[in-house]
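For this depiction, one protein chain was excluded, whereas all remaining protein chains were kept in their positions.
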Amino acid sequence: MTYARKMLGAASGLALLVAAGAAQADVLFWSTQANPVEEQQAMRDQVLSGHDDAVDYQSNELGPWITRLEAELQADSGTIGLLGALHGNFSAMDPENLVDLGDMGVMSASDTFNDLAKLGTDSMQYMPWMQASYIMAANREALHYLPEGADIDALTYDQLIEWAANAHEAAGEPKFGFPAGPKGLKHRFFQGYLYPSYTNGVVRTFASDKAVTAWEKFRELWAHTNPGSTNFSFMQEQLLSGDAWIVFDHTSRLANAFNERPDDFVAFPAPAGPEGRGFMPVLAGVAIPRTAPDMEASKALIAHLMKPETQIATLKATSFFPVVDVDLPDDLPPSVKAAGDAVAKMSGSADANPGLLPAGLGDKGGDFNRVYVDTFERIVLAGQPIEAVLQDQKTRLEAIMNETGAPCWAPDAPSEGACPVE
Amino acid sequence: MNARLLPYVLILPVTLFLCLFFLYPFVLVAKQAFTTGAGATLDNFREVVSYWKFPISLRNTLLLAVAVVPIQLALSLLMATMVTRMEKGRDMVLYIWTIPLGISDLAAGLIWLAIFEQSGFLNSMLHGVGIVDKPVNLLTFQNPGIVFVAIMLAEIWRATAIMLVILVAGIGLIPKEYYEAAEVFGASPWKRFLRITLPMLRPSLQTALVLRVIMAFEVFAVVAALGGTLFPVLMGETYAYQFDLLNSGAAAAMALIILAISIAATLVILRALRVPKRATI
Partner (left out) sequence: MAAPVPHPDKEPDAAPAASTRSAGRLLYLAGVILLCAWVLVPIYFLMINTLSAPETVNSFPKPFFPEFDLGSLQFFAGFAGMLAALKNSILVAALTMIMSIAIGSPAGYALSRFDFPGKELFRLLILLTRAFPLPLLALPLAVMFIQTGLDDTQFGLALVHTTLALPFAVLITFSLFSGIPIELEEAAWTLGCTRLTAFTKVVLPLILPGITASAIFAFVISWNEVFAAAVLTIENRTLTAFLLQSLDTPPLHLKFAGGFILVVPALIFIFAVRKYLFAMWGIANR
């Protein structure tokens, strides 16, 4: 039977191959998202197969993605029809290189997203495509060690630390997991969760007294964190292997754990600090580079991606949520249900303190992230004194803000001109 | 053909090829290192060198090269002499020893992480034999020594075959008569190795070392897999500048620094293992 299945697999592979060879004018969808092989396959089979034109979906690491795009722009001749990437990737680009999408007649249901997508111009430069967020997840086994009186859907950082400490004691080893690996999204935790929850800001309050408290708390949490975390980039792996019981990560980087063993794990909102429950969205978008070979075909593909049914298919394929109004069906994968509930509870909580994605940083987005990552590495890994590190890193942050002139974004109070580091 | 022109004719294809596909893009990239928005400057170099991680990644890269390359040299020499003396199963043993050559560094990193991670094979073994009751976390910031050794082992495993193949091909060229003559005079195997193999092998040794050392300075994927963020190396920083910070000027500056280190190391090796001129025309 396995043999027959294998042959079938090979045959269908061949069939697809022939199909791909026949259609020359495929739209090349050049993406950094849905990178895991299973998601790539799902994108092709479930999301893009419904489109009238054939689509060649190729998902890449950031390096090749940027390099190829940059080469096509420099050569003034392109094969890429549609770009798929995160808000941060687009905001690092020159808006001149992206085709205006303001006249498309479609847009996301969120004005905030539509504004972000303008990249500081008058018109949408990319189309909000799908969204996600960061949440917490835990092995059910860890629930026994929840501090008394703690509600898992309304945790505070102090309770989380206590919980992690209990689990640490019970297991005899630290069981909190944090994506501090090379590809881990740790900077988002600091920018969208820790800082807003403790300081009600990200930039203004970077070196404030409240920030010192935040880092002290994080150090406490770190004492109960699996010290192997510096190798962790996708927390679903450690959830599944049991190396970590309580974790923080991107919803789509937790999805496999829920899909493989839905009964073993729970998803829940990020904890709250003195300034509320800070959290942050992830926004992915699609854009057309000015070198696209066939504008109409590219725009038609965007229109397809924005259809409610395509958005639902995308949700199933990638665990990224729709950006348009849709009625979610019941047959969603366990990961989507779990993550959806957690995000809903997080944004609906009384103390919610939503943050926005960094905007106006242009190609300094990477440097901005580096400030937070470096601060983490120096304070937590290298054990340097908090105040001194914050003062030192503050100058770097100030330089970035002044160079880009980026105004403050929520939860920082609005600013005239560049957002000041106080 | 004119003997004075012949060498140039012979190197012409390579030169043309490299000019087109290496030198031309190289010059374009290198130029970026010396420019920022405002024209010619050394700012990029200043920026990357003053970054707090630079001394750490420089030290790590050099340390790793110094720790790994001599072991690999000794190991590949040992393996090469062993395999040439073998009578039976020589092809098979040589084949097995060259297997890591076919494995990309990304895959090698994956394999070795599966061994060293908390619920990995090493812990499973220790657990099975009863040395530990539960998996110990090996690759953590508290044990920089273990992280370093893990990276060393993975690198030795991955890249010794590169030197081995070059040395095996070279050892085959040493005339057997030399060894026979030495044996007649009662030279011990060790002496024969020192007096015949090593000197005769010098050209191959030189090549193997130079190539290996250059690659040691470019080490990245295996280190990233095992060391995570704990063991920054120069090449990792270069990629971070290029793709995370989108600062190609700084990335080019880093790459030129690595290049300078590579050239310096190469010159030292070439000098130390100078190949005697066999013939000149």
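Per-chain numbering from 1; labels A and B assigned in written order.
Here, a contact is a pair of C-beta atoms (placed from the backbone, for glycine too) under 8 Å apart; a residue touches a chain by one contact, two chains touch by 3 or more.
Since we're looking at a predicted model, the values are computed, not measured.
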Given that one chain is not shown, which residue among B:L42, B:L106 or B:L198 touches it? B:L106
By the contact criterion defined above, which parts of chain B meet the unshown chain? Give residue numbers in ascending order. 1, 3-4, 6-8, 10-11, 13-15, 17-18, 21-26, 28-29, 71, 74-75, 77-79, 81-82, 84-86, 90-91, 93-107, 110-112, 114-115, 119-125, 127-128, 135, 153, 156-157, 162, 165-166, 168-170, 172-176, 188-190, 193, 200, 203-204, 206-207, 210-211, 214-215, 217-218, 235, 238-239, 242-243, 248, 251-252, 255, 258-259, 262-263, 266, 275, 277-281
For review purposes, identify every residue of chain A that touches the missing chain, sorted by number. 2, 5-6, 8-10, 12-14, 16-17, 20-21, 28, 35-38, 40-41, 44, 56, 58-61, 63-64, 67-68, 70-72, 74-75, 77-79, 183, 234, 236-237, 240-242, 253, 256, 260
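By definition in this document, only the chains that are shown with their structure count from here on.
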Using the average of all C-alpha atoms in each chain as its centre, how far is it in Å between chain A and chain B? 36
Under the definition above, what is the set of chain A residues touching chain B in their complex? 62-63, 66, 92, 172-173, 180-182, 226-228, 230-232, 241-243, 363, 366-367, 369-370, 374, 377-378, 381
Applying the document's contact rule, which stretches of chain B touch chain A when the two form their complex? 52-53, 113, 117-119, 134-135, 137, 139-142, 224, 226-230, 236, 239, 242-247
